[in-house]
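Note that one protein chain is taken out, while the other chains of the complex remain in position.
Entry: chain A
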Amino acid sequence: MKRLILVLVAAGLTGCLPVRRDTPLVGDLPGLTPAQARGQVVYMANCQQCHPGGSAGLGPALNDKPLPGFLIRFQVRHGLGAMPAFGPKDISEADLDALVEYVVRLQGVR
């Protein structure tokens, strides 16, 4: 039950609350792990166009919401609302692992 409440809160934070944008980035994120660096390349090819730098654009900001990794994974694979699904042909399982690590890393950027 606690898990479900967490899901509710996380999903609510992701979707329908007023959009909060963040200070735009200047320069690369420091100290990326190899997996995060790989995830960054995946992000640039698939996510950047709608969430530039992790901030709001066509879609909502990603870097100001405590979205857990499993929801990021779910949303990428299945798509939700206006966001399309990205199947294994678009993003392999290994690349998705790396992408999730990178997006979680973006959450700390303000």
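Worth a mention:
One rule holds for everything that comes next: contacts are C-beta pairs under 8 Å (C-beta built on N, C-alpha and C of every residue); 3 or more make two chains touch, one makes a residue touch a chain; residues count from 1.
Heads up, the rule we're going with is that contacts and distances are computed from a predicted model.
A chain of this complex does not appear here, and its UniProt-recorded name among "ABC transporter permease", "Probable sugar-binding periplasmic protein", "Chemotaxis protein methyltransferase CheR" or "Glucose/arabinose dehydrogenase" is "Glucose/arabinose dehydrogenase".
Touch with the hidden chain on the side of chain A covers residues 3-4, 7-8, 10-12, 14-16, 19, 21-28, 40-41, 44-45, 48-50, 52-53, 55-61, 69-71, 73-75, 78-82, 84-85, 97, 100-101.
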